[in-house]
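Pasting a structure here, questions to come.
Apart from one protein chain that is not included, each protein chain of the complex appears where it belongs.
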Amino acid sequence: MSVYSFLKEIAHTDPATLGRKDFQTDQEVRWCPGCGDYAILAQVHKTLPELGIPRENFVFVSGIGCSSRFPYYTNTYGMHSIHGRAPSIATGVKVSRPDLSVWVVTGDGDALSIGGNHLIHALRRNVDLKILMFNNRIYGLTKGQYSPTSEQGKRTKSSPAGSVDYPFNPISLALSAEATFVARGVDVDAKGLGAVLERAAHHKGSAFVEIYQNCNIFNDGAFDYMTDRKTKAETEIRLEHGKPLRFGANGDKGIALDAQMNPMVVDVATHGEDKLLVHNETNAALGFFLSRLVHPEFPTPVGVFRAVTKPTFDGMMEDQLTAAKAKSKGGGVQRLLDGGESWTVT
Amino acid sequence: MSVYSFLKEIAHTDPATLGRKDFQTDQEVRWCPGCGDYAILAQVHKTLPELGIPRENFVFVSGIGCSSRFPYYTNTYGMHSIHGRAPSIATGVKVSRPDLSVWVVTGDGDALSIGGNHLIHALRRNVDLKILMFNNRIYGLTKGQYSPTSEQGKRTKSSPAGSVDYPFNPISLALSAEATFVARGVDVDAKGLGAVLERAAHHKGSAFVEIYQNCNIFNDGAFDYMTDRKTKAETEIRLEHGKPLRFGANGDKGIALDAQMNPMVVDVATHGEDKLLVHNETNAALGFFLSRLVHPEFPTPVGVFRAVTKPTFDGMMEDQLTAAKAKSKGGGVQRLLDGGESWTVT
Amino acid sequence: METTISKSSSTFESVAIRFAGDSGDGMQLTGSQFTETTALAGNDLATFPDYPAEIRAPAGSLAGVSGFQINFSSREVFTPGDEPDVLVAMNPAALKANIADLKQGGILIANTEQFGVKNLERAGYKSNPLEDGTLSAFRVFPVDITNITLRAIADVGLNQRAAVRTKNFFALGLVYWLFSRDMQHTLDWIQGSMAAKDPVVAEANARALRAGWNYGDTTEMFAQRYEVPKARIEPGRYKNMTGNEAAALGFLAAAELTGLDLFLGSYPITPASDILHYLSKQKHLGVRTFQAEDEIAAIGSAIGAAYAGSLALTTTSGPGIALKSEAMNLAMMLELPLLICDVQRGGPSTGLPTKTEQSDLLQVLYGRNGESPIPIVSASSPGDCFYAAIEAARIAVTYMTPVVLLTDGYLANGAEPWRIPDMASLPPIPVQFHTDPATFQPYARNEVLARPWAIPGTPGLEHRVGGLEKANVTGNVSYDPMNHDAMCRLRAEKVARIADSLPATEIFGDAEGDVLVVGWGGTMGALRAGVERARAEGHTVGHVHLRHLNPMPNDLGDILKRYRKVIVPELNLGQLWMLLRARYLVDAVSINKIQGKPFKEHEIARAIAEHAGSKA
Partner (left out) sequence: METTISKSSSTFESVAIRFAGDSGDGMQLTGSQFTETTALAGNDLATFPDYPAEIRAPAGSLAGVSGFQINFSSREVFTPGDEPDVLVAMNPAALKANIADLKQGGILIANTEQFGVKNLERAGYKSNPLEDGTLSAFRVFPVDITNITLRAIADVGLNQRAAVRTKNFFALGLVYWLFSRDMQHTLDWIQGSMAAKDPVVAEANARALRAGWNYGDTTEMFAQRYEVPKARIEPGRYKNMTGNEAAALGFLAAAELTGLDLFLGSYPITPASDILHYLSKQKHLGVRTFQAEDEIAAIGSAIGAAYAGSLALTTTSGPGIALKSEAMNLAMMLELPLLICDVQRGGPSTGLPTKTEQSDLLQVLYGRNGESPIPIVSASSPGDCFYAAIEAARIAVTYMTPVVLLTDGYLANGAEPWRIPDMASLPPIPVQFHTDPATFQPYARNEVLARPWAIPGTPGLEHRVGGLEKANVTGNVSYDPMNHDAMCRLRAEKVARIADSLPATEIFGDAEGDVLVVGWGGTMGALRAGVERARAEGHTVGHVHLRHLNPMPNDLGDILKRYRKVIVPELNLGQLWMLLRARYLVDAVSINKIQGKPFKEHEIARAIAEHAGSKA
C-alpha cells in the first residue's frame, strides 16, 4: 500500500460547503490600513470557494514582500518562501502533485526583480500555476525603493535624483515568455478583478495576472489616473475577445493602426468601427501590441490579453511517467541493480 | 592629481593601426574542430579593428560555456566570469567607465537559463553593452543537455524521453525587455553576421544579437535548414528597414497579415507587393510580430528586428553625476562629516 | 529659554530612560531629541532604538510598538543600559511590551487616554494595569497626555489628527523637566527644521513641549527631580551617528583616501538599505550607486567596477550574502579589491529581519566552494563602522582582495555621540594602477603577495581574468596539479600575512589573570561594561575585542594563555568560540544568546563571575 493512498481514501471537503469565511485565517492581517492588498485578498477569498475544489487541495506559495504575506491570511496549504523563488517552489509542488491547485502570490519586486528569471521560465514551460503579481510599482516591505515597474525619474529613497531605470512592461514580458494566459486587473475594481481571477483559475496552464495595487504609504495614488471615476472612462480600456477596441464615455473612442503599424486613438464615429482593431485572445503578437498601450498616450487595457490552451508541463511530465510505467517490466529498483554487465564470485 | 589621470596622459593605441591579427591571442583555441564558434570569432576579430576604438578600450565579459571561452581568444581586456552573470559584471564595467566599449559573449544556456534575469534587466536599462548570444540550442560545455532554446521533444542526456519544455524565443524576449537593438545572425553567414555585428557595435545602447551557432558535437545540423544553399532562399528572410518582407528564390514570396492579424506567406505576384508588411526597425510591436515567424511554418528572419535610440543608463547616470558635481559646494567628505546637528565638547 | 528650576532635585551617576509607543507615536524622534539635548548637557550616553518588525502592524498592537532607550551618565557609558530607570508608555501595548524590563522601583509615565477598553484588549490586557494593582513594584505616574496636549494647543488650528500627533513632545517636555534638561536645543530644532516644513505644526509642537515641562513643574505629581552631572569627555565636535551612516561615510572617506571613485552595487534589504540610501545622495562626490535586480547582480556589478578601477562596494544582510557567495569566490579568484558589507540580522533564513544577531561570521568565512580565503573586519560600535570601513578598504586595495565588513542591525540603526574626525588626520591609502607593459604579468606578486591592478584603457596591459584556476604569474588558465596546490596556498598565505600589518592587540582591563573576555562586533559596549562591573567586584579580567576576524592578530595566541579562563560572549551559538578553540586549542567557554537583542551588562558580569569563581 502506497504511503499516498490515504489521500484517496480520506473524505475530502465537499467544495459546495465552502464559503468565503472558510478561506480566512486566524492571523491578524498586518498590511497598512488602506493598502490595496486588502481588496485583492477579499476577491481571492470570494473566488476560491466558487472553483469546486476542496480547500485542502489549494496551495499558495509566495516570496517576500508585503504582498507575499498573503498565504498567512488564506486558510489553505501555503508557503511564505524566500525572495523571488515562489515560481520555482510552486513548480515543484505542481509537478510532483498535479492533483493540487497551485497559486503564486508575488509583488513587482519579488516577481520581476530578483525573481524575474523563475517567473519567465515557469511561464515558458506552461506549468499549471495561477500567478498573481501585485504591482504597486514600489518595494513596499523594504520601505520604498523604486522597483522594475517604477516609472523613470521616480524619486525614492534609493533614487533621490530620480531613477534612470526604464521600467518593464510586465504584460509584454509575460507574453514574450510564452504565457498561455495573461491578464490585468485593478485592486479597487472588484468586479473586473473577480472576473479575471475566475478566468485565471479555470485556465489550464500558467496564468499570469498583473494586479495594479495601491501602496498608500510609499507610492500612493499610482493608479488614480485610471481608478478615479471622473477620468476612468478615458484612461481605461476593457479587453473583450472578438470585440473592437473601444473606450471613452460612450465608447466613442477606439484604437486603430496607422500606416506604420503604430497604434492610434481614433474617434469611432469618423473613423468607422470596422477599422478598429478587434481583440483576439489567441494572437500573442496582438496581445503584445495591446500591452504597448501605455498611459498617458493611451488608455490602459484591463482584462485578458491572451488565453490559449497548450499541453501543460506537469501534464506532459505525467504522461511520460504513465507511458514509461505502462512499458515497464516491473521489478522496481532490484531490476536496475541486477541489470547490465555483472559477474559472480563464489 | 587623480589616480585615473594617467588614462588621459598615456599615449593610446591608434585605432587606424589595428588589424584583425591584433585581436588574436597566444592561447590555443580549444573549441571542437568544426564548431560554429570559430566563424563567429573570426567575424568579431574582423569587426573590432574597424570601429575606431583603441584596443585597450575594449572589454569582453563572458559567463560559462563553450561560447564563454571567447575572451581568452580575443586580445583585449576580458573576464571569463561565472555562469550567467556576465551582463551584471559588464554593467558594472560600463557604468563605472563609460569610456570603454563593453561586450558580452554568452550562450543560450548562460544567457537564457541561469542568466535570464540579468540579461533582461541589462536590456531594460539600456546599458550600452553589445551582447552576443551564441545560440546552439544545447548546453555544449556540460556535454549535451537541452537548453531553453531547444525544441520541444528533443532527446538529450537529460531528456531521454524527449524534453517537455517549450522553448523561449530569444528575439521576442529581448524585445519585451525593451532592448533598443535586437538582431539575428548566423555563424556561417559571414557577410550577414559581419553587417549585424557592425551595426550592433555602432549602436548606442544595449544591443542584443542572437547568433545561430552549430554545435557539431551535441546538436549538429540544428540550423542546416536555413544554411543549406539549396533551401536557404525558402527558409530565410532578410530584414531591411523600410522594405517589404520578401523572400524565396526570386523574392517571389512575401509576408502579409491576414484578417486576424496573423502572418501568412503570400505569393507576391498574386497578392500585390503593396500589401506586404513593410519592415520598420523602430516599431517594437512589429519586431515582436516578426520574431514569431518560426520555422517550419515561416522563413526565419535574419538581420535587425529593432533599432531605436534612447538615452543609455550609463549616460544618464553620468549626467546625474555631472549635474550633482556642478551644484556641489566642494569640501569633499569633510563637508558631510561636518554637516547636520553637532555639538562641541571642550 | 530660561527655565526656572523648582522642587528638590537629587543627583545620579547614570539614568536610563525608555520611550515606548505605537509606531506612529514618534518615539524615535522623541528619543533623538532627548539624546542631542543630553549630549549637549555634557553627559556620555548610549542609545538603542527598537523598531517594530518589518510588518506594518495595526495601531495599538503589540507588534507595532516602537521604543527608544537612552542611557546617560557622568561616567563613561558603554551600553544603553540593562534596565531602564524610567519608562514612558504611550499606550497599553507599549506598557505590556516593556514593563518587564523596568527596574524595580522605577518610574512609569503612562498616557492614560490610551488605556481604554479597546486598546487594553489589543495589547492583551484583561483589566487596566494602571488600576488593578499589578504595577505596585513601580512608581506609576498616570498622565492624560493626549488631552492635556490637545488643550494646550487648542487654538493653534490643527485638525484633531495632527494635533494628537504632537503628544510625544508633551512627553518629551515632561521628561526634560524631570531630568533638569534645557529645552532650548529642541525648541531651536522645532523652529528650524520643523517650521521650514510646516510652521503651524512647529508651533503646536513647541507648545506641547512647553506644556509637558510646565506640567511637571506645576502639578503635585512629581515630588522631586533628577540631575546627572557632566561626564569627562574627549574634547571635540560631536554628532549623533548611526552605524549605517558611519559605514557609508567610511566608504566615502576610503574613496577619498585612495583617490578612487566609489561604486556601490546593491539590492535593498533590511537592515542594510540605509547605506544604499545614504550613498545614492552623494553623486556630487562621484559616487555611483546601482540598485541591481538582485544580490548577485549587485555584487556582479561591483566586480565589474573593481576590474575597471573603482573602489567597489556591495552592501547586504545575511540572506544576501548567501546569494553573493559564488560571486565572492570569483572576486577572490580574480584577486580584485572589493568591499562586501554584511549588516547582520536575525537568522536563519528570513529569520527575524529587523532584529540583530552575530551569526554570519562562519558564513562569510567559509560559505564558498573550495579554499577561498577572504579577510574579515568587524565594527564594534555605531561610530566605529566609519573606521572599520576604512580599514576594510585599506586591506582590499593593499592586498588586492575582497574584504568582508561585518556590522549588525544593532550597530546599523543604533546611534552614539561620535567625535567628528578630521579627514586630514587620517592616513592616506596609496593606490597605484599598473601601467608598464614591460613589467606586467597579471598574476605577478609584490612584497605583500598582491598582484598588480591593471585597468582597462591602459595600453599594452590587455589581459583576461577568470574563475578557472590560473597559472602562477601569467594568470593563464592552468590545470596543472602542482600549480593548483601552490596557488591555493599562495592565496591563503596572502591573507594570513595581513596579520603582519596589524597593530598589537589592545587589552582592556587586566593584562593577565582570572578571565579573558574575547568578543567581536556590536557587543563591544556590553562586554566592556560587563568587564568593568566584574572588575569592580574584584575579579581580574581582561577584554579583547577583535576588529579582525580573518586573519586574527598575531599576538592573540599569547594573550589567550595569560588567563585561567577564556570566555567568548556572542549573539550566536558560538562561532568565534569555535574558531578560537580550533586555532589555539584553548578550552574557551561560549556565552551565547540569540534573542535578537544585545547582551545586558549584568549578563556578562555574571558570566565572568561564574568562571572566575570556578578556580579549578
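Order as written gives the chain letters A, B and C; numbering starts at 1 within each chain.
In the analysis below, contacts are C-beta pairs under 8 Å (C-beta built on N, C-alpha and C of every residue); 3 or more make two chains touch, one makes a residue touch a chain.
Please read all numbers here as calculations on a predicted model, not as lab measurements.
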Displayed partners of the chain not shown (whole complex): A, B, C
Chain not shown: contacting residue from B:Cys32, B:Val278, B:Val294 or B:Val308: B:Cys32
Residue in contact with the excluded chain [from A:Gln43, A:Ser67, A:Thr91 or A:Ser113]: A:Thr91
Omitted-chain contact residue, chosen from B:Leu7, B:Ala39 or B:Ile64: B:Ile64
Absent-chain interface as seen on chain C, which is shown: 53, 63, 317-319, 321-323, 325-326, 329-330, 332-333, 344, 346-355, 357, 359-360, 362-363, 365-372, 466-469, 479, 481-482, 484-485, 488-489, 492, 572-573, 578-579, 581-583, 585, 587, 593-597
Absent-chain interface as seen on chain A, which is shown: 2-4, 6-7, 10-13, 25, 27, 54-61, 64, 71-72, 75-82, 85, 87-97, 99-100, 117-118, 121, 317, 320-321, 323-325, 327-328, 332-334, 336-338, 340-346
Residue ranges of chain B at the interface with the undisplayed chain: 28, 30-33, 64, 66, 69, 82-84, 113-114, 116, 139, 141-143, 145-146, 148, 157-161, 165, 217
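Throughout what follows, only the chains that are shown with their structure count from here on.
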Chain A-chain B separation of Cα centroids, rounded to whole Å: 29
Centre-to-centre distance between chain C and chain A (centres being mean Cα positions), rounded to whole Å: 40
Multi-partner residues of chain C (each touching 2 or more other chains): 283, 293-294
Overlap residues in chain A, where contacts from two or more other chains coincide: 114, 116, 148, 161, 165
